[in-house]
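First the structure, then my questions, so here it is.
Every protein chain of the complex appears in place save one, which is left out.
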């Protein structure tokens, strides 16, 4: 019988003795901000895949690549050796489809973090504000008061009111459940409309995270995608405005 | 692996030998009445925190305080030593998001009650009547006929028809499941519109409960909040009436 | 920890050695037909309560009696000794709120049936036709071809087309799952509009079932309730017709 959640390391990942490792988590969510940032870093840094996570809490389907080759929904672990520390990335296709599954998966992620000796987690996400944002801020949350100063100094906003309700899904639970296990965790949320995939918001988060973990990542390609998306959105706004003007001219 | 439900006592809570303890349960619900009463009592009496409850049945998120510091959704246990008895309070952020979870959590609460020697439980809630209530009554329910007299004498209404259908969630299940374990339980429900958070209804419940458990609690601050909320509601009604009058004057 | 499903026999039920017992199951459903029939029989025959069933699959609430005394949602077992056989009745407040729970509860009912030596089960229900029915027929289903003749002769209709899709809930699953365990089971469904609680449909089912199990039950009180309900429905139809006529006269 399958495990409800299975985490399998790649055969190539033999030396689990990591140097001062941190975990960066970017899973799907609002504006896909967290996923964009983490997958961009994996790509640009050439991080190596070290593991794969499957779960019965994912949507019951397979995903096809452009050649019609299937694979199960999964989350993946990647490893990058920076100057003097390892960075583990957790990225993937989906989060849990059930409430209970969210807790159980976050717990499994923390088992992995503990096994790899991770002492600090950064979870990445978007913070939807419901309107277009031209210079997206990065909002922060932490699971320990002492972490705030360091994070604030990197340009992160700790706002009394934002985000109001809380942080839903893995990006939030890893802070809460990590705290109970004595693992420091910080959530970085890029301000985003929440209407579209938002590389501009992702670029803001990348900039802050790079600074925080002292891992420089060239943001050019992400900025290019942001500029493209900007054009798409402007195009949509234009056509909407034109339509509105036409309607007015009918009336007039 | 995490427990589906975990109840952790604080390290400071070493002497579980309580004096004739009762349990007061005020969790979120209609008009937040039960939560208001219990949290107000904890605050005014300076009850000490003795435990914390986490569960995969809570919403999968963290809650942020005003400083951006996160914590898991939780229920909490507080302890107060009255003149000649201990009062344990169960308060918290949420109830279960699933039907089965409601049963399992109520069972866990009863395990705790049994462990602490609790022989009597008071669950607090609101009873939504769908219209504004100026002098909210307190309706009662009990899990044993013999409990009624005592409770009625404190000013609680046992009405043939109210509440009609039953009592949903922990406030109800603790009566039903408590009864099967031989633990007496009474539910006190403050009459409330159900439209807004209702400190006035909470004040009515507080008054009755204080009498029942012989623990005096100064209601001033709760009454103040009730007066404030009264003003808010009156303001809303005024503005609605004005709008209605304006509409009429258009017609006239 | 509580059991997901618990079946507790009453202390008074000591002799489980039953004479050729059959099980009659009337749980809530369409038109409450099955529940009406079984509870009426329990009442009229003075059957004795022998057990109680609780489950985390029921709605998470308590039910209050007219005195404000609570009890958990439950199903109940009653026993009646007819001339030469025992009749066990399964009645109750609810069915499962989840799909999986339906299967697990039906399995638990069958455990009980097996334990008590039951070789034949009658499940009772309503068959909703979506329009008022003046002389409700009783449709049948069985889990073995050989059972049909006997049931048909008691006045039950086995229609090629009705009920089309299948039988949902315990009334159906006990046939399907009973069959796998070698327990004969028949479902009797009273034709009903499905709009209201339908004692007239219940009376039809009672008449057939009485014949089938050779246990005469005076139907007078059920017929009285049917006549009352008939008046209520006629009243509703009248007032609807009047309203319609008035509207026409406005137009005319």
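For reference, chains read A, B and C in written order, and residue numbers begin at 1 within each chain.
Keep this in mind: a residue touches a chain if its C-beta (ideal position, glycine included) is under 8 Å from a C-beta of that chain, and two chains touch if they have at least 3 such contacts.
Every value quoted in this text rests on a predicted model; they were computed, and no experiment measured them.
Shown chains touched by the undisplayed chain in the intact complex: A, C. Only one of the listed residues, A:17, A:67 or A:134, touches the absent chain: A:67.
Summary of contacts with the chain left out: across C:87, C:133, C:177 or C:217, the touching residue is C:177. Taking the complete complex into account, C:159 is the one of C:159, C:224 or C:245 that touches the chain left out.
Against the chain not shown here, chain C presents residues 96, 99-100, 102-104, 106-107, 111, 139-145, 148, 158-160, 163, 165-169, 172-173, 175-177, 179-180, 185, 187.
Looking at chain A, the residues touching the absent chain are 1-2, 4, 54, 56-64, 66-73, 97-98, 101.
Note that in this section only the chains that are shown with their structure count from here on.
A summary of chain positions shows that the Cα centroid lying nearest the centre of all protein Cα atoms is that of chain B.
The two copies, chain A and chain C, are related by a rotation of 180°, based on C-alpha atoms and rounded to the nearest 5. Here the CA centre of chain B is 38 Å from the CA centre of chain C.
For the pair chain A and chain C, the distance between mean C-alpha positions equals 53 Å.
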